[in-house]
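Here the complex is missing one protein chain, while the rest keep their positions.
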Amino acid sequence: MIQALNSALDVMMARDDRVVVLGEDVGYFGGVFRVTAGLQTKFGKQRCFDTPITECGIIGAAIGMAAYGLRPVPEIQFADYIYPGLDQIISEAARIRYRSAADFICPLTIRVPFGGGIFGGQTHSQSPESLFTHVTGIKTVIPSNPHDAKGLLIAAMEDNDPVIFMEPKRCYNGPFDGYYDRPAKSWADHPDADVDEGYFRVPLGQARIVREGGDLTILAYGTMVHVAHKVIDEHGIDGELIDLRSLVPLDIATIEASVRKTGRCLIVHEATRTSGFGAELSALVQERCFYHLEAPIERVTGFDTPYPHSLEWSYFPGPIRIGEALDRLMRE
Amino acid sequence: MIQALNSALDVMMARDDRVVVLGEDVGYFGGVFRVTAGLQTKFGKQRCFDTPITECGIIGAAIGMAAYGLRPVPEIQFADYIYPGLDQIISEAARIRYRSAADFICPLTIRVPFGGGIFGGQTHSQSPESLFTHVTGIKTVIPSNPHDAKGLLIAAMEDNDPVIFMEPKRCYNGPFDGYYDRPAKSWADHPDADVDEGYFRVPLGQARIVREGGDLTILAYGTMVHVAHKVIDEHGIDGELIDLRSLVPLDIATIEASVRKTGRCLIVHEATRTSGFGAELSALVQERCFYHLEAPIERVTGFDTPYPHSLEWSYFPGPIRIGEALDRLMRE
Amino acid sequence: ADRPPAARRDRPNRQVLAAPAVRHRARQLGIDLSAVPAVGERVSHEDLDRFILSRQPAAAPVE
Amino acid sequence: RPDAIARPDETAAARSMVDLAYGLIRVLDDDNRAVGSWNPHLDDTTLLRMLRTMALQRAFDDRLFRAQRQGKTSFYMKATGEEAVAIGATFALDREDMCFPSYRQQGILFARDYPIVQMINQIYSNRLDPLFGRQLPIMYSARAYGFFTLSGNLTTQYPQAAGWAMASASKGDSRIAATWCGEGSTSEGDFHNGLTFGAVYNAPCIFNVVNNQYAISSYSGFAGSERTTFAARAIGYGIPGLRVDGNDILAVYAATNWAANRARLNLGPTLLELFTYRAEAHSTSDDPSAYRSAQERQEWPLGDPITRLKRHCIDKGIWDIARQEAMDLEVAQEVQAAQKEAEQNGILGHGLHQPDQTMFQDVYEEMPWHLREQSEQAIRERALKWPE
Partner (left out) sequence: RPDAIARPDETAAARSMVDLAYGLIRVLDDDNRAVGSWNPHLDDTTLLRMLRTMALQRAFDDRLFRAQRQGKTSFYMKATGEEAVAIGATFALDREDMCFPSYRQQGILFARDYPIVQMINQIYSNRLDPLFGRQLPIMYSARAYGFFTLSGNLTTQYPQAAGWAMASASKGDSRIAATWCGEGSTSEGDFHNGLTFGAVYNAPCIFNVVNNQYAISSYSGFAGSERTTFAARAIGYGIPGLRVDGNDILAVYAATNWAANRARLNLGPTLLELFTYRAEAHSTSDDPSAYRSAQERQEWPLGDPITRLKRHCIDKGIWDIARQEAMDLEVAQEVQAAQKEAEQNGILGHGLHQPDQTMFQDVYEEMPWHLREQSEQAIRERALKWPE
């Protein structure tokens, strides 16, 4: 996925000289996850550069660059460090088009590695996507595989509104199916890892049905797509797995059609449960598919604790937690 | 409500010399809403003081004071200005007990006037409570009347965890029933405005059944309690109105018992809809009362737009929006 | 896409629309909702009441 | 004494001019003569245009303040006594330079001949409000006038201005950015962010701190003024910091001009502290009698900037009392006429001037389904509320 993201940046920087990449360690070094590797050498220090360590300053400066007419792609090194920048995101980036009646716009793509399972402890593991979904005026996009990562990142960069582009870092090097105790898989021969070298887009706001099925609908995004997939397979359930890809705007039509078909819905995310994005999904499905529901919509999520270092696999919504919910849902 | 809040601060500052009040304009002037009026004169500049204009600094310094052993009560002038302080709230206040294994604690009460309906435009009207409910380690408390305002504020100040105490500013001077075009009511002869002068607590985590009823359950908090109450009365519906008072921790038992009884549930809040706290409430009710539901749980909320200045009454979830939902729910 | 369509389990209630409370009652009474004729577009408590009555053998008159 | 502080060459090293952060750059002396090395030697036309622009703003502020008191809108903010700050700077900037103001720099718009009827339309949130009633009164946006959309959140414009300036420099553009915040607002983290970015990337940006000695109720000591000046903050970033008499429009002009020249020479940012005094309330929501004496206003530190320039022009022989009175009348009438015109488009209280759909537009470039659904709800509600 790292290569795909790097390629998206590379392709767009070559196509559009308004695209600039900035962030802590993204320039000379190429990013702590190497997503921006080589870009400074290729495009120069005006196009890809290191910044002072201030997330609020990074976003604020990027907003100014966008007002000038550039299309900045700031990186926030870890999602856990985006909080100092929230004011610039919420009060500024998300509001500029509206409050100026489109006199000014803010085409930012804020790249944010997120999620746990890397023994990163409380401050290198968080999944704060739900916070962004509550902020109108920004879009929240989360790929689960290299193909989508590239296509969505390009679409985000071309979008004229600010996009929070969250990268599931546990999947940077391979699809993670939740079995942390088995050998890690690489993307090598995964079907979604065969990524076109050139320019292509995956439009924002369109979910993808990863696996069709009639028994129940699973809504997931990022890493949890792979974990859920594995569990469906293991349990031999004919589940329909939907990779949301965009949380806002959401592809409600695909979700609705699926739940109306299956009558059952499971929502999975790694973020803490209370007011996680699963709550919004549950509310929407309930509102729109109420008379089709044969069983309660379930949420399988991370716990409402900080992400603990040594017990991270107890926190993580892995195969057991998902499997139990699946079985419960199918029993009802 | 202003007087009740002032009295809560006064009572606690007199009882406990660890209580300190700080914030922009709270000292000499007594707060832009006058909630802290008179406290500096009475308790001195060490106990109630003005601060530099930096919400992050205010919360950060308050955390340090709490670590010393004080019990700070910072005011954030408007909820719309809390975003610069979110990092200190999320990454610090909410985490200190956990990450230090209770070696350090953070007994803060952050007072935050919120909500619209005062022609305050986009940046003096917001209701960001949902963001806080997603952050584990903090409590979110919202009174709807003077009695609860005082009792809950005292309970929050005595709590050993950080509490976001959100004050519905549209109700500072009287209960607001949603009819902005009728003469404003004062608290004068409202039953919940008869507030004991001394010390008393309203425990955190306990909802209040404002009105018992058998036809449907309405979940609301803050200003919307009064608006919903008015609409039930107008529609002659035997609704059970629950004032949540605490969003986290939530009084799930009271909610569950009510919905199991009525089979119908309407949730009302002023905040924007997507990923608002209504989503969590809807998900919880659906999960726990599924087989009792006779109709879809509905959310009546503010729209997913910034709070517009001139169209604020089009944004506000007033009697028409609530009434339509009530009728729909009762028809089903 | 070239995966064979997954086998569907026999689930009689699949396309029947009903509120969860109605479903619950039907399940407790051992009634297959798809057998219940509905007046509207979904099965209501009233439909269920009528169905139960129609199923019951005519009660012996009570003297 | 104005001539005590010599004007350094624009190319001088920041370290060589730290004293500028502690003095007070003035051009108009106590007798309102333009003296010293900072004297910009402006031509008469420019001086009189400056004078008229300040008078226009004063008249506008007075009238719109009254309009708020009459219930024609919800809110207003005057800049009485601080007119020279924004107007002097704007005269020194190029028309194409980009301004990232706070809410008290309406002077930029007057100086750039923004149509005042548009300002009033915005203040009234009326039918022709260019911002569709979405923003609090006075929160203008005017891209074509180099005026960035105003934020209600303090100091967010500081790093934005730095970013804009970085972008301009990276494109080889000669335009520079200027930004303003109040002295109270310097405490926000974004003040530091703006200066850090400005300094690290040598951004062509002027950072202005308008020290009007008050935040809302709290005096400048709560932002640190008891220990040092706000201009001194610049020293910590290794950039020039100039402390300027903000009620002396020639000094404001000269300092801005110096900083702009420096920025265009690619020598990086400058911090200007404009020392002034907020002569009236913070806003229409505020009553300063609760926290400061009426007498203080009478003493009016540094004097009224309009009076000072007026006396200068009169002493210079290019102006007189009669013309001043005529001008005052003229600007009052201009404002009155604009107000009248604007009122024909409605005032805040008079019904709903924007179709409900506008409320849902511009949240995103394209309206997503959930906003479309909500917009239908809003339209239905309006039809119920006001069946025509």
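Here the chain labels run A, B, C and D in written order, and each chain numbers its own residues starting at 1.
Here, a contact is a pair of C-beta atoms (placed from the backbone, for glycine too) under 8 Å apart; a residue touches a chain by one contact, two chains touch by 3 or more.
Quick caveat: nothing in here was measured; it's all calculated off a predicted structure.
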item	value
Omitted chain - touching chains that are shown	A, B, D
Which residue of D:Ser16, D:Thr46, D:Thr228 or D:Asn266 touches the chain not shown here	D:Thr228
Residue, one of A:Asn6, A:Thr54 or A:Thr223, that touches the chain absent here	A:Thr54
Sole contact to the chain not displayed, among A:Arg97, A:His147 or A:Arg273	A:Arg273
Interface with the undisplayed chain - residues on chain A	24-25, 27-30, 32, 50-57, 80-81, 83-84, 119-124, 273-274, 303-306, 308-311, 314-315, 320-321
Chain not shown, touching residues in chain B	20, 46, 51-52, 54, 56-57, 59-70, 72, 84, 87-88, 91-92, 95-105, 136-137, 139, 159-161, 205, 248-250, 252-253
Touching residues on chain D - with respect to the absent chain	14-15, 18, 187-193, 196, 199-200, 221-224, 226-228, 232-239
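Simple rule for what comes next: only the chains that are shown with their structure count from here on.
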item	value
For chain A paired with chain B, centre-to-centre distance based on mean C-alpha positions, whole Å	31
Separation of chain B from chain C, taking each centre as the mean of its C-alpha atoms, in whole Å	44
Interface hub residues of chain B, defined as touching at least two other chains	56, 80, 83-84, 122-123, 274, 290, 293, 295, 304-306
Multi-chain contact residues (two or more partners), chain D	132, 134-135, 139, 151-153, 189-190, 363, 370
